[in-house]
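Below is the structure I would like to discuss, written out as structure tokens.
The complex appears here without one of its protein chains, the remainder shown in place.
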Amino acid sequence: MGKLKTEEFVVNMGPVHPATHGVCRLMLTMDGEKVVKIEPVIGYLHRAIEKVCENRTYPQCIPMMDRFEYVTSMSTNQVFSQACERLAEIEVPERAEYLRVIMLELNRIASHLIFYGTTAMDMGALTPFLYGLRERELIIDLFEMTCGQRLTYNYIRIGGVSKDIPKEFIPKCREALDIIEGKLVDYEGLLNENPIWLIRTKGIGHLPAELATSFGVSGPVLRASGVDYDIRRDDPYSIYDRFDWKVAVCQNGDCYDRYLLRLEEIRQSISIVRQALDGLPEGNIKAKVSPKFKPPVGEVYSRIENSRGEMGVYIQSDGTTKPLRVKCRGGSYNQLQALPYFGTGGLVADLVAIFATLDVILPEVDR
Amino acid sequence: MSDNLGNLELIHVFYWLKELLLSTGLGEPYVTIVSYVVLGAVTFGVLALLALFLVWWERKIAAHIQQRFGPMRTGWHGWYQTIMDAVKLLQKEDVRVDKRDKFVFFWAPVVCFVAAFLAYVVMPFGNQLIVADLSIGILYVLAVTTFTVISLLMAGWGSNNKYALLGGMRSAAQVVSYEVPMVAAILTVIVYVGSLSMVDIVEAQSGLFINWFIFKLPFGPIAFIVYIIAATAEANRVPFDIPEAEQELVAGFNIEYSGMKFAMFFLAEFVNMFTVSAIAVTLFFGGWNGVFLPSWVWFLGKTFLVVLLLMMFRWTYPRLRVDQLMEFAWKFLVPLAFANLILGSIMKYLGWYW
Amino acid sequence: MTKEELRSYIDSTFGSQLKALDTGRHDPMYEIEPQNLVKTCQALCDDEKVKFNFLCNISAVDTTEKFEVVYSIASLPNKLRLDFKFSLPYENAEIDSVQEVWSGANWHEREIWELYGINIRNHDNLTRFLLPDDWDQGFPMRKDWDAPDFIRLPEK
Partner (left out) sequence: MGVFKNLKELIKGMGITGKHLGRHAITIQYPEEKWTMPEGSRGVVVLLSDKKTGELNCTGCGLCEKACPTGAIDLDAPRGEDKKRVLKKFVVDNALCCFCGLCEESCNFCAIKMDTRYEMSVLDKKELIWDMGKLQEMGKDVDYVDTRKKKKPKVAKKPVVKPTEDAKPEAAAVNPGDAKPAAEAAPDKEPEAPKSPDKPAEGDDKKTESGGEN
């Protein structure tokens, strides 16, 4: 009998597909169930935020930046404000810095909780998704109480923050942290040692450290590959150098490590928020910044550690009220770029797992 | 056992109906024909209602596991939600793919729907409450439930869609693999009973719950676990729902179906789930045997508990990958099931059981 | 290595290629010659003392007179940050691809090509990806590009 004649075929995964977390299209060349080639096609969510920002004044850019990465809007606010502060050399008041750290870390927890839910959902377990969102709700309520919005906060401003926290914030925040810490046990009980989960994630989607660095992959994905690098510690911004916390690092660089690492990061973030709540000083929440903020001529690339990796903003100022150029760099952009180089070879179910654990969100890629 | 409440047995209703028919003066063959038609209609109606109920129940269970409400708008806790859904699906446009295989595309849901109901011919719902006590009962069940896979393959092929085709292929591979351990697990029971008839199997377990095969057989629990795993795969439920794996194949084989055709697949899935649970109850939990309550209540109650177990599986576990699924079937379940069968047979031969 | 040490090290080692600028805030900013781009990048990446092995960002700027291309790089093992840039004429702007140094430059360069119309030499996949495939309305990130259906803000 002769060899069976087989043929590769192309499957469009997306732009509307349950596992692509938005409108991303992956053109898969498949040999049966095996993925041979991946070609990401992006741009379905391109809103020209950079162009829009060029036509807005600096304070007006911040609501635009909220839309740049809406799962962790606080960090987009922070990275833009930080760039402006560095341009104009504004000193941020102590209390504002503490509030920023509290909000950023809470937002990181919220984002990782979404990651937990969506990753589990992509592997077919639907219940963890609801559990993750349930605890995220506690954090979102805290944000709403403080800044009035649940998703696009516009809270961190140039020179400080927009509003002081209400009186009941601190007790409620501590309570929420305790609840989340307690629920982490449930999360881990559901998935961590579950044999189905283990065989679905362990050894799947191995991303070597070399490849990760050369593709500019950053954040939890990079750390899961064994590269000990966290901008919060290694290029300190805000007041992260005052807190006592550990950078979580895993060695294998597979899906399971990326998942474990994020759960560990939730723990570390809880510890940072607790320390920040303890040390929260009284005082001013915003430096004096004119509504017609005009930074001097210059340029800056400021970056922070987002829950999806390095988030950066490059601003070039020509001395007017509007920036000459705003370039946003999101972690997902580079992670999606690296996907074709390590995601192939597995089955389509593996690709779903890899895509989920990269935690790509598309607004950050397309901008 | 159930003599004290004997008049609550549903079978009396059917006897009464037959008496009524005979009193009209029809000849014996006509009475038989009419009564089987009536029986078929009643079984079909009851099962359709059961499927609708199961859909609602599953949504409620899922919602409560996830601390939501689930359907709440239609009636008390949304009890007629699925009926309204079915009505909505009936009214929907039947979208058809242009380049479909017309014949296959049309008949796939019908085959699926019919195959799902066929197994109930030999299902003992209660004491004497059975459409036909075939002497090859369980074999017949195994044969007709496998029809489902043909319908899924037809759906996958007829849709002219890559996702659907992958789903159909996956389902074929999966059902073929899981049929083997399932049969081996069922054989363990049959070796003890010495009969393929469903009624005989149930009657062999009469008496207290200690006589149920899950407790009575030397390796009853193992046989049950093998069976329930294989049954979950047979019914295409999480963690073995790879034919319609939502996050990979969007909806798998039924991706191109809409309206009532989709509803037929959907209801058939739930009927299948009920079928495998009912067989599990018949084989391992003593069927309609029980005290105080009428036999059909016992049967339904036990079946719903097994269904609940399947639902808990679905809302707890992640999905297996397709190759892992095969590996699990052939490298773990099949050896386990056959070892169980051989050991059980030896012990039966030696008489080491109670 | 602090920022000051980095500055002096760059001046002493790469002084011929990187000229310090004073427009950069917070992180050192340098200017290079566009024709030496790949060579300089390779040197920065390979140098054991600094080892800039991580490309953060490439960003093009349209200053209405010329283009500027800004590279933001970082060193993961040595925890350093550096920016460098160069100017290009408005007409026939063309740069070399730095993919062979940092593979991640691929999409950043594609984006520059697509939105600014700066041609990239030696790029393996110059195809549209943010804009529609059949886009023929010029380069939207250039300052002179205008869309008729923009909602205008009131003039201040």
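Order of writing sets the chain letters: A, B and C. Residues in each chain are counted from 1.
Keep this in mind: a contact is a pair of C-beta atoms (placed from the backbone, for glycine too) under 8 Å apart; a residue touches a chain by one contact, two chains touch by 3 or more.
Nothing here was measured: the structure is a model prediction, and the numbers come from that model.
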item	value
Residue in contact with the excluded chain [from B:V13, B:M72 or B:V176]	B:M72
Residue of A:E8, A:D141 or A:D228 touching the missing chain in the full complex	A:D141
Hidden-chain contact residue, picked from the options A:E7, A:E91 or A:E193	A:E193
Touch residues of chain A, complete complex, unshown partner	56, 59-64, 66, 127, 134-135, 137-138, 141, 144-145, 147-149, 152, 154, 162-163, 166-168, 172, 175-176, 179, 183, 186, 189-191, 193-196, 288, 290-292, 294
Those residues of chain B which, in the complete complex, touch the missing chain	61, 63-69, 72, 312-313, 315-317
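In the analysis below, only the chains that are shown with their structure count from here on.
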item	value
Busiest interface, counted in C-beta pairs	A-C
Middle chain, criterion being Cα centroid separation	A
Rounded Å distance between chain A and chain B, as computed from the means of their C-alpha atoms	45
Where chain B touches two or more other chains, by residue	none
Junction residues of chain A, two or more chains touched	none
Complex contacts: residues of chain A adjacent to chain B	9, 11, 17-19, 33, 120-127, 130-131, 134, 190-191, 194, 196-197, 199-200, 347-350, 352
Parts of chain C lying in touch with chain A, wherever the complex brings them together	23-27, 29, 53-57, 59, 61-63, 68, 70, 72, 74, 76, 79, 81, 83, 102-104, 106-107, 128-132, 140-141, 153, 156
Residue numbers on chain A that touch chain C, as the complex places them	41-43, 46, 48, 50-51, 55-56, 86-87, 89, 211, 213-218, 227, 229, 234-235, 297-303, 310, 312, 314, 316, 318, 321, 324-325, 327, 329, 333-334, 337-338, 341, 366-367
